[in-house]
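Please read the structure below before turning to the comments.
One protein chain is absent from this view; the other protein chains keep their places.
Let's turn to chain A:
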Amino acid sequence: MASSFTRILSSKRNVGILSLVGGSVAAGFLLHREHVTAGEPLRRRYPASAEYPDLRKHNNCMASHLTPAIYAKLCDKATPNGYTLDQAIQTGVDNPGHPFIKTVGLVAGDEESYEVFAELLDPVIKERHNGYDPRAMKHPTDLNASKIQSGVFDERYVLSSRVRTGRSIRGLSLPPACTRAERREVERVVVDALSGLKGDLAGKYYSLTVMTEKEQQQLIDDHFLFDKPVSPLLTCAGMARDWPDARGIWHNNEKTFLIWINEEDHTRVISMEKGGNMKRVFERFCRGLKEVERLIQERGWEFMWNERLGYILTCPSNLGTGLRAGVHVKLPRLSKDPRFGKILDNLRLQKRGTGGVDTAAVGGTFDISNLDRLGQSEVQLVQTVIDGVNYLVECEKRLEKGQDIKVPAPIKQF
């Protein structure tokens, strides 16, 4: 038996032999095939060390944590839908750094990405979310707007108030990985649910593919329209594929509650108003979100959420609450004070230009919002913004009167 086996093994013909003939032991063997059957991938394979990206000139969270060892461990894994590590990190490989902020440098293709690639994602999450440890901590969710104290700002300083978050539909892949059919299904599920909103939340959907010129202009004037992403942070992650298929904007008739469909996340939910009534903005935000959730649950769907990471979104920076609550506020004097940065830090706030994350401030008017997303609840974060903005406006008033200001003690985080 041994000699016939050796003869088979040494034959030059590359044939798959499925059973060993003869003897009392029948065994199945598959010899190495040179010509594979259709559908079975045969591809030149390189060791992980040959595939490991060159990150020496990179400065993003992914590059800070992706060691050759972690890469080797995760590079041949895939989520059940087939999303891989290389896909997750592509945006960070292609975009070494950003002038204003340290970017995350990776995205999730689906809910399972956060589990399958946890070895890389957990330290990235910890760095990005200021020490929140997904392996040890739980994230609190609280959308009870009645707990908010004060929250109506001085409108001589605060020009507008806004709260946004995102929600993903469980069971469908996220924008970096979704197929056209999945993306269309997200649109269908969400638009169907939104059509059930009533009262001050009742509204209309504008699909990007069938929008009229007039509708488009109106949405631009209202500052509602989102564009095809041009930022390479998004395009390199595959989020602009098939544009504008299955993308659209929904807003209520009063133009105070707005939902983006299939841009950087399945949905982005925005509540906003001119002026300083952050309390009302947040109240509508919570009410709207809970209604939408009820409506999709009626239809058998739910949002992606777990107690380790809170609401699951495409970018790890938006985990937890995914919430950014902010105001456009005039701080011409305070912003020139050398202590401005430290004051913001201690209040756990961040500044942006009024054009959004990639812009600089114009004319002393800033976008001020919460720094944190994960580890604190929605109510806690909005309260932090309210308290912080009140403090900033106080400082501005004091500086106007020629009085001095104090840097507040740093707020405890978690």
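Assume contacts are C-beta pairs under 8 Å (C-beta built on N, C-alpha and C of every residue); 3 or more make two chains touch, one makes a residue touch a chain; residues count from 1.
Simple rule for what comes next: contacts and distances are computed from a predicted model.
Engineer: Leaving aside the chains you can see, what is the UniProt protein name of the one that's missing? Options: "Sorting nexin-2", "creatine kinase", "Lysine-specific demethylase 8" or "Galactosylgalactosylxylosylprotein 3-beta-glucuronosyltransferase".
Structural biologist: The missing chain's protein name, per its UniProt entry, is "creatine kinase".
Engineer: Consider the whole complex, including the chain that is not shown, and state which of A:Glu182, A:Glu378 or A:Glu396 touches that chain.
Structural biologist: A:Glu182
Engineer: Quick one: which of A:Lys102, A:Arg170, A:Arg241 or A:Lys255 touches the chain that's been left out?
Structural biologist: A:Arg241
Engineer: Thinking of the whole complex, not just what is shown, which of A:Asn59, A:Ser195 or A:Thr209 touches the missing chain?
Structural biologist: That would be A:Thr209, which touches the missing chain.
Engineer: Who touches the missing chain here, A:Asn81, A:Gln216, A:Asn306 or A:Asn346?
Structural biologist: In the complete complex, the chain left out is touched by residue A:Asn81.
Engineer: For chain A, which residues reach the chain that was dropped from this view?
Structural biologist: The missing chain touches chain A at positions 36, 38-47, 50-54, 75-78, 80-84, 86, 90, 93-94, 177, 179-182, 184-185, 209, 235-236, 240-243, 245.
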